[in-house]
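Every protein chain except one is present and positioned as in the full complex.
Each chain gets a letter, A, B and C, in the order it is written, and its residues are counted from 1.
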Amino acid sequence: MPPEGARPSLPLLTGSPMNKLRENNALKGWMMLSPLALVLLAFLVTPIIMITVVSFWRATEFSIIPAFVWENYDFLFGSPVTYTVFFNTFKYALITWAATFVIGFTVAYYLAFHIRTQTWQIALFLLCTIPFWTSNIIRMISWIPFLGRNGIANSALISWGVIDEPVEWLLFSDFAVILAFVHLYTLFMVVPIFNTMMRIDRSLIEAARDAGANGIQILWNVILPLTKPGIMIGTIFVVTLVMGDFITVRFMSGSQSANVGRLISNDIALLQYPSASATAIVLLLTVLIVIGILLRFVDIRKEL
Amino acid sequence: MTMFTNRNGLSRRTLLKGAASTALVASASTLGAPMVWAQNIKDVTIRQFGTGVSNLNEVATKVKEDLGFTLEMTALDTDSVTQRAATQPNSFDIADIEYFICKKVWAAGNLQAMDTTKLTNYDKIVGIFRDGKLTPESTIAQGTAPHTVGFTSGQNGTDFVNEESGWMTLIPTIYNADTLGIRPDLIGRPISKWSELLNPEFKGKASILDISSIGIMDMAMVVESMGEYTYPDKGNMTREEIDMTLGIFTEAKKNGQFRAFWKSFDESVNLMASGEVVIQSMWSPAITAVKSQGVPCVYQPLEEGYRSWGGGLGISAALSGLELEAAYEYINWYLSGWVGGFLMRQGYYSAVPETSKAFMSADEWGYWFEGKEAEGDITSPFGDKLAGTGDTRDGGSFEDRMGAVACWNSVMDENQYMVRKWNEFIAA
Amino acid sequence: MTTSKNDLELVGVTKRYGATVAVDAIAHKFKPGSYACLLGPSGCGKSSTLRMIAGHESVTDGAILLGGRDISHLAPAQRGTAMMFQNYALFPHLSVIDNVGFSLKMQGVDTAKRRAKAGEMLELVDLTALGDRLPDQLSGGQQQRVALARALITRPDVLLLDEPLSALDPFLRIRMRAELKKLQKELGISFIHVTHGQDEALALADEIVVMNNAVIEQAGPAQEVFNAPKTQFVARFMGGHNVIALSGGHYAIRADAVDVTPSTQGVVEGHVTAVEYQGTHVSVLSRIAGDQEITALIPDGAFFANPHSPGDTIGLSWDTSKLHQLTA
Partner (left out) sequence: MEPRPRSFYVLTGFFILFLLFLYGPTITIGILSFQGENGGLTFPMRGVSLYWFKDLFEQQAVGDIWGSFRRSFVLGLMVMVTTVVVSVMGGLAFRKRFPGSGILFYLIITSLVIPSILISLGVGLMFSQTGLTVHWSTSGFGAQLTWTLPFGLLIMFAVFNRFDKSYEEAARDLGASPWQTIRHVVLPIIAPSLIGVALFGFTLSYDEFARTLLTAGSYNTLPLEIYGMTTNVTSPVLYALGTLTTVFSLVIIGVFLALALVSNRRRAKAGTDAGKGLV
């Protein structure tokens, strides 16, 4: 085949040969994507279908029975606790998002715009990532000696004379849960925001300064809007990680609070797979709706 | 031929060896000469799983030493244990589970009944696991008492029978009587009733465990002790009783009575040792662990008695042939005393105490089993000092403790309802 | 002496990055209200100079005076300068009209007024119809005009242009050249335009400042710089000149002042090495004694009447009065 054959712009290649070429593209594309498609089919699509099916099944103590009943959903929507738990899930997601956003944006901004050499930028960035290589579970439980009634934080505050009695809400509280979330997931915000910021043309900042914008105005009118894609990607990570979590809430609230993930994991632990499945399906739909809304603000494929 | 499932990637050589000895076994079995395959049993690997309480690597090491075959241990938390026993029959050969879990999973058909005639020490197993009575005069406690789920009607039975039928579902191994753990130094006064758990004095400093089938029993003990209600059978509540029980605790939770709920052994230890909690439901080795950190902690005997639990070994339904023989041999070895002594020296009880006695010093036996004052330092099998001269065990002797059992961990008919309500309680 | 407000003067302006000197104590007074080009090869310091004037780079030493006041340490927006960036630096997230009105927004001007003002500016650059588009929906030429409008809306005394035409294709470049020149005349403010193209500088500038190695080699009216280069560098860089080493030193002579004659009749004898047809002219490159190259630019009629090809021996002659001695 002559090399020109690869150039569809040639007038010769209209009509059927063109179509053939397009088909060929699809075929080639699918061949290249077949391993990916197979993995997703086997370990994403089929499990979701499986969960959907099982959510209509019945369960006994130790086994699950194929059926088509709505009782799992009835129970789920019939219990006031479900609404509390979903509310909690959103609450954790929202507060964690706000905190990780403020911290992540500030850190990324500092690294991208206040650190001048690339070597230092990379070095400081790596410094931020190191703690993320410790096992999540160990990182989480190590807050306990820090925040406890007789923990480091309370001892320090007492010895400084800030407080007289140990502060109880540091541990086993919503505060502790969110603190752990922020600690675990801020990097997921820093990375994409830093990445987008690094791609902002520095002359835009100069142009803004030229136009009389002060630091805050530049931040608000230039950097923030241009960082939006990174913020969105970070938001997607943080929100989905928090909404799907079930371990952090358990450890850090001392099992006193629950989010949807815990509801599911408790059901799983008690072999109530159909009930867990129904909750999981509702959670999945919720997450997908939230992500769908977020994706309206950003074209992920273009912005990467 | 089901004898040699090529499960663990046996090499061709072992397979050949196996085949040869199968023929030998076949010809020799009539002569009653199991010695022939004793050569071969070294190639067997038995996979056991259970909670960390008894799935100890020391046991596996000792098995290799004494019996020659390999025992692979996987330690999981209580929920995962139930899950695996019920849903992953192929992932284990021996299940080390609790009796109340057995009630859940036996009907699933994942385990096979065991022939008591093959158990050398069957006659020495304590009464609790045979007819339910510690002594002939004992009354049987409420809940899932081990003997009620310990026997099935025959080799292929999926039911439970109340008499010693010769076919056991689980071979009993370990059990204990649980109560509340307290920090005497932080409480500063005697505690004698279960109801103290909800005493507003301990607001923000109490805890219970977040394992529904065990937790609900602790709750029931508290509710009865408070004089709120007397259950016809704590081990088998009605929906109303479940609602009422959890209602009382939800109220307390909302009032900030609890500092945390714990799900794992380690959490309960840390809560107690760090002073986050001063009174909570607890397991005996957890008390030991707190004490070994130099923190005063008492496993407080209470007026209303103990909540008890028992565990045993079940054999996978898939097991047969040489591996089944190995499993029986392992179980017989398990009951022959070494493991019993090992467990008793940590504060549990052995199902066959008299064989264990040989593996304990007189002082240890006196302290742990007879409730006598220690004559010297009492150490755990791992070398930690647990008690000094003159100390006595919390709750006294075996008879005192196991004789005061008020209920057993259980699975009730309304378990599913209870589980959902429990889930709501945790989320509330 | 009167100082008009667009009187820009550089006094010993220096820029050092660590040990590297980017701009070495340059001094120059720009003619007010004129079109000036900073010309030089890349790395000569012209961009740094422009950015120092704009306030995007600090001045290591020296002062920048505009209308008599020292602006060297003022914020960019307070200097009375405005900058048009090389790649235009249009805000990709803002529409054309919002880009143009950006500085007004920064001053807190309300939306209606801002838009009206921006509209006027767009009219000036002929883009009224495209106000609502986003920058990446515009062609290069349109983007450039938006950038121009955005810079001019601040009513600067001096407009600084950083290689503004480099991103355009040749046709557009020539058209924009004319427009820039026209605009400068209309507005009557100073334009300082950085470029590395001598043709661009010649076409636009009233005044050319040639920079090399962090210093100003020569500054003056375009014609003067072209016709009377002071140094070898300027002569070569401006192009159209031959630099010849003669007994008295180095001399420059314009290529079109060199005649091709039969080999014996010239001032010197040369061997043709290349012949390039350039439309109106033909350039004849030849090598003379001393391994020097000389280009002669011959009107095409004259050349084709008496053509030469590489390898020919020819004579080269010139009017000695057209020789121009170089200082360095």
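Observations on the model:
The criterion applied here is as follows: a contact is a pair of C-beta atoms (placed from the backbone, for glycine too) under 8 Å apart; a residue touches a chain by one contact, two chains touch by 3 or more.
The shown structure was predicted, so the numbers you read here are calculated from the model rather than taken from an experiment.
Across A:173, A:227 or A:265, the single residue that touches the chain missing here is A:265. Looking at A:70, A:87, A:110 or A:169, the residue that reaches the missing chain in the full complex is A:110. Contacts to the hidden chain, counted on chain B, fall at residues 47, 49, 51-52, 55-58, 61, 72-77, 83, 87-88, 90-92, 263-267, 269-270, 273-274, 289, 293-294, 382.
Panel shows chain A; residues 3, 6, 22, 25-26, 28-30, 32-33, 35-37, 39-40, 42-48, 50-51, 54, 103, 106-107, 109-111, 114, 124, 126-128, 130-131, 133-146, 148, 150-152, 183, 186, 195, 215, 236, 240, 243-247, 261, 264-265, 268, 273, 276-277, 280, 283-284, 287-288, 291, 295, 300-302, 304 of it touch the chain omitted from the view.
Simple rule for what comes next: only the chains that are shown with their structure count from here on.
In terms of inter-chain touching, the protein chains here are arranged end to end in an open line. Among the other chains, the CA centroid farthest from that of chain A is the one of C.
Closest chain to the protein centre (all Cα atoms averaged), using per-chain Cα means: A. Per-chain CA centroids place chain A at a distance of 40 Å from chain B.
Chain centres here are Cα averages; for chain A and chain C they lie 52 Å apart. Chain B and chain C have Cα centroids lying 90 Å from one another.
Shared contact sites, meaning residues of chain C that touch two or more other chains, are absent. The multi-chain contact residues of chain A, meaning those touching 2 or more other chains, do not exist; every residue touches at most one other chain.
Remark: chain A residues 201, 203-204, 206-214, 217, 221-222, 225-226, 228 touch chain C in the complex. Across the complex, chain B is touched by residues 59-63, 75, 79, 81, 84-85, 88, 144-145, 148-151, 168, 171-172, 250, 253-258, 262-263, 266-272, 275 of chain A. Of all the residues in chain C, the ones that touch chain A in their complex are 54-56, 75-78, 81-83, 85-87, 89-94, 102-103, 105-107, 150-151, 154.
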